[in-house]
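Quick one: the structure is below, and I'll ask about it shortly.
With one protein chain removed, the remaining protein chains of the complex are shown where they sit.
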Amino acid sequence: MTAPARFSVHLPEANAIDATVGRALLERMWLIRAFEEKASELYARGLIKGLLHLGIGQEGSAVGAIARLAPTDRVFGSHRAHAHALAKGADPVRLLAELAGRTTGYCGGKGGSMHIAAPEVGFMTATGIVAGNLPLALGDAWAATLEPSDRVSVVFFGDGAGQAGPFHETLNIASLWRLPIVFICENNGYAEFTPLSAHTKVEHLAEYAGVYGIPAVTIDGNDVFAIHAAVGEAVARARTGDGPTFVEALTHRLRGHYEGDPAKYRELSELAEWKAKDPIARFTAGLIERAWLAEGAATTIEADARTRIEAAAAEALAGPLPGPADLARDVYAAT
Amino acid sequence: MTTDIRTIDAIRGALDEALAGDPAVCLLGEDITLGGPFGATRGLSDRYGEDRVRNTPISEATIMGLAIGAAMAGRRPVLEIMFVDFITLAMDQLVNHAAKLRYMSGGQLCVPLTIRVQGGAAGGMGAHHSQSLEAWFAHVPGLTVVAPSDPADAWGLLASAIRSDDPVVFLEHRGLYWTKGPVPGDGHLVPIGRAVVRRPGRDVTVVAWSRMVNTALDAAEALAADGIDVEVVDARSLLPLDLDTMVASVRRTGRLVVASEAVVTGGVGAEIAASVASAAGGALRAPVERVGAPFVPPPAGPDLEALFVPTADHIASAVRRTLHAA
Partner (left out) sequence: MLPDLPADALVLQFRTMLRIRRFEEALITLASDHDIGHFHVYIGQEATGVPALAWLQEGDVAYSTHRNHGHLIARGVDPAAMLAEILGKTTGTNRGKGGTLHLASLVHGFPTTSSSVGGPLPIAVGSAFAFRELRQDRVSVALFGDGALEEGAWHEAANIAAMRQVPVIFLCENNSPEALGQKANEYPSSTLAATELTDLVAPFRIPFEVVDGTDAGAVSAAMGRAVERARAGGGPSFIEARTVRWPGNRPLWPQLLTGETDLAVAWDAARIPDDHRAWHERQDGLLRFLCELLAAGAITQAQALALDAEARAEMVAAVRFGLASPYPAPEEALDDVFA
């Protein structure tokens, strides 16, 4: 499923991915995959509670995009943001600890899956409010112009956010003020349980960006090469003061909206179709094709990732649970 | 050097001082480069530039989030929402993000944001321009809520709000904008969370805030002619409440009236009544009385509005009821 690009996306062999970068990207994608599957397992075992929204199948857009960011750049995620936090450099131990409600988690166990914050690595926050992160990222970008700094703010959201009022307002202000922000819409075709086509007349959300004069492109979000290139251009544009860009990455979540959602609204054939386009498998094939990765190396990468996550889970679960003294902490600056 | 200035000028003075003193301070709001509808921000964009004093489109939901995001990034934004009635559009960002990000992030994130809103019934503007909504904000953990009653407190509380590392809702009343009062000027700070006794008295404590403080003082003066000595306590801070000052007062007088312009039902007055009764119950010699607006939307037109806004007579009647109760 491809769509017309609004600006050219160069995919020559000599783009910013090489053997070293490629391997690193693949390792990161496998780390995320292993993390998400482990989280799913822990959830099923009752060791993670609450709501869990997993991004299995969407690793490509998170990793390919965030690879173009400097450490000082900032990322804002949605409710489905584990991948983005990890891609930005969050520690899997502290992340799992947070999901499991431990005081050793990033947020002391107070935030949980939907409210991850790891600002020390530039992952500012996730949010449970659809489209709620767009204005926050806008403010972060505005602050960058005041500091002044050439850092860039990136906000990830889904296709469901495109129907919300703040989506419209944020695009408008980002364009008017020419802010250093990159909008990345991970269009997985479903807003909760409803297909996008039932929510909106446009086929691609990038069309909205064009209304506000924001350069926009719709790409195959499971093609790491494509997203890596597109976001690279977008980040460069923002950093040089040329304002926002909108990148729509077409992708799919292989699980339900949340863990426990049987996803009866989705045809099995559709699921099969997307499994065949798994970003990890495709990127692996791409690396092997370019002779940047040996055939057996991928298996090792996967195994290493799972080992690392296994250890992380053990360490995370060993962390203490919060108690009454923690309840009232951090409501205010003084508490 | 203390000078007599109007509340609106005191607000501008505090903003000017903050902008001059801290490069992280920035202003956001609709039409603020033109001074806004009442002139609070007049001249500030000329002095500090339109990057730091920024006009926004009419997009309350997003400009609240914008201000929060900028605060998270280390700015100290002061956001103006033109009428408190429009803050309804921005409640998601205020309640779900501004108030909760510190907590949800386990202390990693900080939202040093000040939100200036103007409200209250004055000018017969009707239901969408006249509400007093402090109870909504005072009910949200993570928010701070202050309401000055005079120019000095307007300056001092705004200065404190901007310095605070927590999100603060700064409630202005346009009925107070043009009243004058002495203001010390630069450097003036009023601490958040401290009420003040405006008029000491022996017989009854009246706790009020914002424009109702003046109304309470008028009532006290009228009652003095009848030999009733009223102590007027200006709450100044609605979240956190300075219950210590209020309780100490009630321990002296034994009687409490809470007066506000908001509707009585579910208002901050109920919170004060219950909290004070709980802490000083033994000292109370009469049930607590609350004075406020009737439980109706604010009507348009001067005559109905005059019936909507509580008067000195209402407060005086409430005071007398506490004196006549068994």
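Which chain is which? They are A and B, in the order written, and residues in each are numbered from 1.
FYI, a residue touches a chain if its C-beta (ideal position, glycine included) is under 8 Å from a C-beta of that chain, and two chains touch if they have at least 3 such contacts.
It should be emphasised that the depicted structure is a prediction, and the values quoted were computed from it without experimental measurement.
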item	value
Contact partner of the left-out chain, one of A:207, A:220 or A:302	A:207
Residue among B:20, B:34 or B:274 that touches the chain left out of view	B:34
Option touching the unshown chain, where B:20, B:274, B:296 or B:325 are the choices	B:296
Residues from chain A at the interface with the omitted partner, ascending	163-169, 171-173, 175-176, 198-202, 207-208, 211-214
Chain B residues that touch the omitted chain in the full complex	30-31, 33-34, 37, 55-59, 61-62, 85-86, 88-89, 123-129, 294-297, 299-305, 307-308
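We adopt the following convention: only the chains that are shown with their structure count from here on.
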item	value
Interfacial residue positions of chain A with respect to chain B in the complex	74, 76, 105-111, 115, 117-120, 124-125, 127-129, 132, 134-147, 165-166, 169-170, 172-173, 176-177, 329-333
Residue ranges of chain B touching chain A (in the complex, touch as defined)	26, 51-52, 54, 56-57, 59, 61-75, 77, 92-93, 96-97, 101-110, 141-142, 144, 164-166
